[in-house]
Each structure stands twice: as C-alpha cells, then as structure tokens.
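Just one protein chain is left out here, and the rest sit where they should.
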Amino acid sequence: MENESYVKIITEWDIVAARQLGRNVAKELGFGTVDQARITTAISELARNIYLYAGKGEMQIERINKFGKKGLKVIALDNGPGIDDIRRVMEDGFSTSGGLGAGLPGVKRLMDDFDITSSVGKGTTIQVVKWLR
Amino acid sequence: MENESYVKIITEWDIVAARQLGRNVAKELGFGTVDQARITTAISELARNIYLYAGKGEMQIERINKFGKKGLKVIALDNGPGIDDIRRVMEDGFSTSGGLGAGLPGVKRLMDDFDITSSVGKGTTIQVVKWLR
Amino acid sequence: MDFKDSLESDYREILRSYLKESNEIALYRGQKFSRESIKQQISPEEIISLHCRVLQDLFPDIQKEVLSSFDFLLEVMMDYGLAYQEHQSLRDRQLEIKSEIQIAANVQETLLETKIPQVKHLDIGAISVPAKQINGDYHHFVQDEESISIAIADVIGKGIPAALCMSMIKYAMDSLPESRRNPHHVLENLNRVVENNVDPSMFITMFYGVYDTIKHIFTYASAGHEPGFYYNSSTDIFEDIIAKGLVLGVDQDVQYHQYEKQIEAGDMIVLLSDGVTESRTEEGFMERSVITDLIREYRDLPAQEMVEKIYRNYERAQDFQIRDDFTLIILRREV
Partner (left out) sequence: MDFKDSLESDYREILRSYLKESNEIALYRGQKFSRESIKQQISPEEIISLHCRVLQDLFPDIQKEVLSSFDFLLEVMMDYGLAYQEHQSLRDRQLEIKSEIQIAANVQETLLETKIPQVKHLDIGAISVPAKQINGDYHHFVQDEESISIAIADVIGKGIPAALCMSMIKYAMDSLPESRRNPHHVLENLNRVVENNVDPSMFITMFYGVYDTIKHIFTYASAGHEPGFYYNSSTDIFEDIIAKGLVLGVDQDVQYHQYEKQIEAGDMIVLLSDGVTESRTEEGFMERSVITDLIREYRDLPAQEMVEKIYRNYERAQDFQIRDDFTLIILRREV
C-alpha cells in the first residue's frame, strides 16, 4: 500500500529511523509542531519497548482517513515474550518521574486512540492513532 | 536597619512592589536568574495570601549573614484571622494544579528555610530564607 | 563529572549538533537528555534558563530582546515547576499509601482465610479475586462431622470500608457456632449485628447454606444475594437457586425463609457474587448464560480448575479491567 511504511526495529538506530519516519508523515499530514513532537515521542517509546523487551519487531506508520477525518496510525508489532499482566502495565506507573520514559500510559496520553493485544510467548501488538483536528 | 526593607500590603499593586523589592535584593546579593525567580514567586505567594486572607499586612525583606553564609530573608506579617489548622494548610494541597498558585507547601519548596506561627484571631507570621550557594 | 556538572556542556553540544544538521538523531539525544534531567530532579524552569545561557553562548550576537524574553518564559514556567515538584511528593505519598493498602490486604487475607473442605464424594472449587487491592467479597467454609456450611457475602461498596465490614462478618460468624446448622438463624443473627454496628449507608448481601454430607440435602437462605445455580446432571439443565430475603442491615427484625434441595450424583451447586454476572463488557452486560455455558464447557474438569478457567475467561472478556470483586464457588456431588 502506498500510504503505509515500515521500519524494522533491530538496533537502537532503528528507533531514530522510526521517529524520523513518523515525524515526516506527521508533518506532511499537516500536524502542528507540538503534535509532531507528541507523535514522535509516542513512536520513540513504542520502538524503544520493542528494542528493549522483545529484541526485534516492526513499526508501521499509516495515514488513515475515516468518515472524512484524517489521522496517523502507528502499529508496533513484535513476537517477543508478551505481557502477562496488562492490567499492571497500563497502571500509572511511576516510569516518567523515574526518568524511564513515558511508559504505555504515557503513550496513551500522547495519542488519541490506543489498543493493545498481547499473548505470553507469542508477542504484542499495539495500535495508536492521532487524529488531525 | 539599613539591610532591611518594608512593603505594606494593602492593594494588589503592593504585591508587585514586594516582588520588585525582593527581586532587586536577590539580584544585588548575587542570586542567579532561576533563584531570583524562585524568591520572587515565594514573595508573590506570601503577599497574595496577606492580600486575600488577612486584608492587609507587611512584607519585610532582609539580607542576612550567618556563619559567613549570605542569604535573603522574607518575613510576612499580618493581624488577620490566623490559621486554625496548620496541619491541613501545610499538607500537599492540590492548589498548584487547580491554578490556585503555590500554596504554603510551594513556598516551602521554593525557599530553604520555612517557619510559621499563627494564632486564631491574632494573625500569622511566616519567615522564609533562601541561602546563597 | 556527574550529570549536573556536565548539564550545560551536554546540552550545548546536542543543541549545536541539532542546529547544524537538524536531524532526528539530535532530537532523540535531546529526549534522552530530558529523561536524565528528570531523573536528576532538574525542574523545567532550570531547563529554560539553561537553554537561554546556551543560546547566548552559541550566538553572541543574539538580539537582546530575545534573550530577555527568556526571563519572561522562565517566570511563566515557575508554576509548572511547582506542579512538577508536587508531583514528586504526591508520587511518594501514593507509594506509601499503596504499600499500606497492600499490608491491609495481606492482613485481610490472613483474617478471612478459609480452607476448602475435603469430603468424600464431594468436589469443591472456590476462587475470589478483588477488583482493587482489597476484597469486599467474603466466602467461608466450615466443615463439621456430618455437614459443611458455606457462606458467601458481598458488601455494597468496595475497597477499604468493605474490608472493615467483612472482618466484622467473620467475627460475628465465629461467635455463633450453635445455630450454624440453621441458615435462617445465621442470617437473622448476622442481620442484627450488621444493623447495630454498621453505618446505615452500608448493606451486605449474603447467602448461607449447609450441605448435609450424609443425606446430600442442601439447606440454604439468602439475604438479597445474587442467586446461584443448581445444575441437574440428569437433565443437563441449570436452574437458579432462588431464595428471597432482605439484605443485611436494613431492618432489625427480618425473618429469613429457609429452603432445601436434594442433590443427586453428578449435580452441581454454583454460588457466586454479582461481580461474576454483572460484568460489563464492551458489548454491554454479560448474561448469566455466559457463566452457565462456561461451566458446561469445563464440566469434566476438577471443580478448582473449573473456577480458575472461568475466571481467566472472564478477565479476558473484561479487557483486564475488573470492576467488581469476583467470587465463584462450585460444589459437585461425585457419587
């Protein structure tokens, strides 16, 4: 599909590549500087999670259009260990203040829609969307 | 004393005068910009408390020198209604986030030393010090 | 050289590289810098002041007004800095409360601990999971020579207040051993205890049953508790265990009806709290038939495995956000 792009996450440099891709698409879609930074921070966090906890995975960035509303969708996919207790990771951790970054609750705040599916031993898929206002 | 200055707090403009005085003294003593802003914010809050809750009162700004350490001392005095439950007002209120300003816990954080005495019906005295590092 | 010392030089270096190449790598490094500075408890107003100093350094000919605009920005950022520091303090207090509640949950667990009776020809499974840290559901087994009694209760309200109520119920039950075999007496007694001791805004629903292990008769009464199910293995049909009765704590003088049911080999008694049946999912409320379908699906498993599997199913259907305490007891007559 022409409106979809991929970045494989294997090394830390791929995090930067995913950020760059996300920021470019966000800019092209017409997001303002603050929203560009929010989208990039969310992507950074998701890619970093893959890099740190799953070892490798993939980030997909899509332009979407639903009922005339435009948006940017990010899918973070991995076949890593999966999350056993989703209830716990979605709690307002204390990750931000400990300098550990946004965490999944932070990603949820930065974006408009958030969806996670995970099964232990099989991997995790997180989808987030930011709508253009 | 030459190293002491007063501002009477009666109108909202006097808050600005107290701030200005505090900032000038802080600058003269050699505090950096961030500390100047902290001292001024603390003064602003104390003066505003007098203006809002006691009606009128006085702010004293002093240069102090103790064991070779230089500092700026602020005394906020009023003969207002006093504080009945000091335990409660020193709790981390939720004033900051409600846009109500620093509150006394905020003033305590902005400065190095903090001391309060209050009696109901007689008034309140708050003394705070910032030391030059 | 620690972070605070190298703060300015790091920041200058990263900013300079950003301005030169304007690439994503420098921004990524900026984010890492920010995490480190948060970890070191640098406030946002300090970042503003740092930015200003570094700009002045990188651009000696910068407009004077632009520089002094930073004094203003710093002033505006002061209150954000305070909110940020309050955050640290709230977070610490929150961790403290959390661990306090966790200790309370452990105390409660010890207090309310109950052992599943081991009786020939009966297979019993039980699970009780709190929605938050502390359980407001209660269940208790007592094993006597020729009977076992089963209590299941739910405080209206969750969390800490419910836990306090539940420890009351437990001690009230411990102090009425003589009348234990008559469910309606048990409920009438507890009703008076609750009425006398608990705030009028609190209610407790309770089901109390005694299973005669010789005659296989189940005798029970209910104080407004969510009805359980009786599974008839010969017809493969579930029926509601209906028992009328007012919730505990409303009226001092309530009398409770007592019911009896003959249990045959292969039959099951299913007791539960409303957390099991009134669960909301994205598609609306969960039907009671969802639970009976699951029981039927797992009926060949041991009772304890059954209740655990059903809970796992339920948790997933709830999107891992459990809104009410969940208690499920299954008792099956084997032979």
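Labels for the chains are A, B and C, by order of writing; each one numbers its residues from 1.
We adopt the following convention: a contact is a pair of C-beta atoms (placed from the backbone, for glycine too) under 8 Å apart; a residue touches a chain by one contact, two chains touch by 3 or more.
As the structure is a computational prediction, the values presented were derived from the model and not from experiment.
The chain that is not displayed touches the following shown chains in the complete assembly: A, B, C.
Annotation: of C:I148, C:A163, C:I241 or C:V290, C:A163 touches the absent chain (contact as defined above). Interface with the hidden chain, as seen from chain B, comprises residues 15-17, 19-20, 23, 40-41, 44, 85-87, 90, 94, 96-101. Listed for chain C, the residues touching the missing chain in the whole complex are 14-15, 18-19, 22, 26-27, 30-31, 33-35, 37-38, 44, 47-48, 51, 55, 58-59, 62-63, 65-66, 68-69, 71-73, 75-80, 83-84, 86-87, 90-91, 93-94, 97, 100-101, 103-104, 106-108, 110-111, 157, 159-161, 163-165, 167-168, 170-172, 174-175, 197-199, 202. Residues of chain A in contact with the chain left out of this view: 32-34, 37-38, 40-41, 92, 96-97, 101-102, 105-106, 109-110.
Here, only the chains that are shown with their structure count from here on.
Per-chain CA centroids place chain B at a distance of 45 Å from chain C. Annotation for chain A: no residues touch two or more other chains.
Touching of two or more other chains is recorded for no residue of chain C.
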